[in-house]
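Yeah, one chain of the complex is gone here, protein chain that is, but the others are all in their spots.
== subunit A ==
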Amino acid sequence: MKSLRRDVSADPHAANVTSKVFVRSTKSGKVQKIVRELYLRQDIPCSSKLCSTCPYLAPTDANGNIAPFVLSDQPAGTSDFPRGHYLVPDTNALLNGMDLFEHTGAFYDVIILQTVLEELRNQSLPLYNRLLSLIKTDEKRFYLFFNEFRLETHVRRAQDESINDRNDRAVRAVATWYSEHLRATIRKGKKEKSIPAIVVITDDKDSLRKAKDEGVTALSLPEYVASLDDSDRLLDMINESREAREAKGARGELFYPEYYTMSKLQTGLRAGTLHQGVFNVSPYNYLEGSVNVAAFDKPLLILGRENSNRSIAGDAVVIEVLPKDQWKSPSTKIVEEETVTKNDNPDAGDTEAVVTERERRALQEEVKQAHGRNSEGKPQPTAKVVGVMKRNWRQYVGHVDSGSTGQAASGRRQQTVFVLPMDKRVPKIRVRTRQASELLGQRILVTIDAWDRDSRYPTGHFIRSLGELETKGAETEALLLEYDVQYKPFPKVVLDCLPAEGHDWKVPASKDDIGWKGRRDLRDLLICSIDPPGCQDIDDALHARPLPNGNFEVGVHIADVSHFVKPNNAMDLEASVRGTTVYLVDKRIDMLPHLLGTDLCSLKPYVERYAFSVLWEMTPNAEVVSSSFTKSVIRSREAFSYEKAQKRIDDASQKDELTESMRTLLRFSKILRQKRMDAGALNLASPEVRIEADNDEVGDPLTDVKTKSMLATNSLVEEFMLHANITVASKIYDTFSQTALLRRHATPPPQNFEDLTNQLSKKRNMRLDVSSSGALADSLDKFVDPENPFFNTLVRILATRCMTSAEYFSAGAHAEPEFRHYGLASPIYTHFTSPIRRYADLLVHRQLASAIGYEGENGRAQVEGVMTRNRLEDICRNINYRHRNAQFAGRASIEYYVGQALKARGEKMSSDGGDGGIEEDGYVMRVFENGVVVFVPRFGIEGVVRLEDFVLPGDSTLRSVEERRELIVRRESDFDNEEYTIHVSDKGQTDKNRGMTVELFQRVKVNVSSVKEESGRGAGKRRVRILVLGGAK
């Protein structure tokens, strides 16, 4: 029997066609063999400006233009490559050294292969995105070469060749082709000498050897970097983990259990025996984490290093519930990483019982039951991390732990140091560096590369230094980085979107001008704005006037930002990424360029401005008769500060129309507010202070710190803005039932209040009714302690913390009853009134314009409001995230400022010979076994007070940090978990009067100062120290 096989090699087209075969596993569980045909071409350009042929061959777009060539004709060189070089990194080089490639001092003219890019995407999505943005920027000259589609550089996988080997071969093939291609096509007149070298960068030893055999120039990343200037600093930026792992080999102890395989995780998740959620770390105890999973109402506890198994706050992890005998109550101890030494590391749960699947199932039921019970003090279900779905590692700001550096600061030797991240929830990071001595005392940016089983701490590498610790520049940048605030100046493409007239832009004089189309002329109305003093970006203005029928016309006028920011241009995209303006104490990071925010959009007085107006007809009792929306042109008569407005209203001698209209507004606002309160709106509180930085060098720096005061005019503006937002929300929801951008505040689940309710009933015998927002508001009003005027605010602060945060969403994402804004007790809500500083408002403006049929100058406004739900949900996710971060950054900024003010005061006082603290009232917010958390309203700060920081009777107040630290061994505490009290005394001291008892909600006298740790593990770090001096009755 004979058999013949068709010979395909004779087919002349066979060389141009090849195929890519792989297996795809779909979500539904199907496994498919996928075959993609590849048609190879020869017109993919090399993109070198030296090349004389590619410009004629390269494919053109519809206008006959080719993509501009990227690679320079005079690339930079090093001593080894005097004629310059083009770099061709392989995937590992990018994985290990992405920070280097982003560095502006080196790594120009880089050819990124499609093969490498795709491999990178499979290995690390964040790195892939970083590389893409590198390719997009022009200045670094990164060229994405589609080598897989070019006939000459396409590499077919050989028999028994691994994918890695094949990809390495592809990299070498490209290098070979580039050198030959450039030699052949170099422009005439250029000498042979000027051909740049093609340098492959790879860390793979095998590939390096093969490159040598094939005559390709190849270097490992450290080898290449070593030949650059400033190589010491650059070498630190290479990811260390890979090399280190090879070196270590099978060495030593494994601290952590292995993760389950992906398929085991999937099976468990589907079967409901494993759960997925985001890993959170308690701010008071770095060893206690929690994971909120969909299956249970309350988060599951993760106790100890071993159970948290190398997860870092923010990671998406898979957890398994531990057997019941390992359930624990949440810790009542304050544990900070800096103060815990390795030895007393409370690693819990090292005995691993073998449990069957049926027991596992039963366990899930137990969890539900335990969660259902009133849980105070009882053991809570605990879990352990068995896998990580997605790492959410970012770059962390921190400083080098001075205790971890070696004594021998002898120059350039590489040593391992610990970096303590600013974020307390992140463990210290092991970093290898050659510049340890220089980095001491600096704020530095590091990243985590890996966390292996044999390493107690994650390993990472240094990226850059932000500057000296405690300098304003470094600390501000640290803050912005830590909260992911985009603070770079606006790029040119964004500024190009601004009106060409610049500051000279004016509302067109002629009403026939296209800008007037669809706008109402409201210039005659007596409109004014009321804002905080010194406000430059005036979003809103108001007016009220009587109508002939006895009713009133009330108008809210909002800056018409959507007129200037057109959808999908560079400015719009930038704004959508920034999401919000971030206010720091001494700095404002704008969402929109200065020109718009503080001039063209800002509703400044005495000039004509475009606005978007909401007009109501109201009865004298503030009942809305009708409402309408229009684009308009206004001229604000005056810009008041809250205080000025208040004074003018209070001044009975003022009888002019503007003042009268403000009085009307104030009267209406009071009625509106009362209505809102009757409907069950909450009066929430957050610990807010304001810093008025008038740079007064002489006085006490602390006088700048002021708690926010509420004037009637504050709430005047607030009420009308709320009212406008609600009116607009219903309007856009009518038009866009799926894609209206709304804001909701979900009703918090009652169990969130459980702890607070218990504490209140125990300590004050008061009942917190959380059945509805109205009931909560009523019961909050009743919490008055005549002895303790701040008590009410304190409870409000604590209650606010039990709630969920408000969020933006697209109308289609939730059912209508879920739209409710809990805090405002409004069935529907959105943000419309601050488009200069919030992106959400800008989108709402577009939607409202579209809803009222406004056509705009080009007739496209109708369409601009329309958006797909997916896109809108993406935007919502981003602005929610940005919004939250902006708040955190603002608070952190204030905290930093307070700390600095305390420090400045301390220095002043100590030079005068006084002590370094200031005495204030504080309130106990939480009680732990070994300390309390005290809130100081004067500065809006809360701080942990440990045992040694209690100043007991007979104890001298004046002690340095070190002296206090020594006290800790002598102190003991008696903690009553049920009564929320702690009794602190010296050991062996039985006399009750020599000790101190502190209970929850108690007012205490505290001494606040700023101290610097001089020695120990947290050395060099400044913190606000609070000493409890005694109860204040």
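Throughout what follows, contacts are C-beta pairs under 8 Å (C-beta built on N, C-alpha and C of every residue); 3 or more make two chains touch, one makes a residue touch a chain; residues count from 1.
Note that contacts and distances are computed from a predicted model.
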Assuming one chain is omitted from the figure, identify its UniProt name from "UDP-N-acetylglucosamine transferase subunit ALG13", "Ribosomal RNA-processing protein 42", "BING4 C-terminal domain-containing protein" or "Proteasome subunit alpha type". "Ribosomal RNA-processing protein 42"
Out of A:184, A:271, A:547 or A:969, the sole contact with the unshown chain comes from A:271
Which positions on subunit A touch the chain that was left off? 1-6, 19, 21-25, 29-31, 33, 35, 157, 163, 261-264, 266-267, 270-271, 273, 354-358, 360
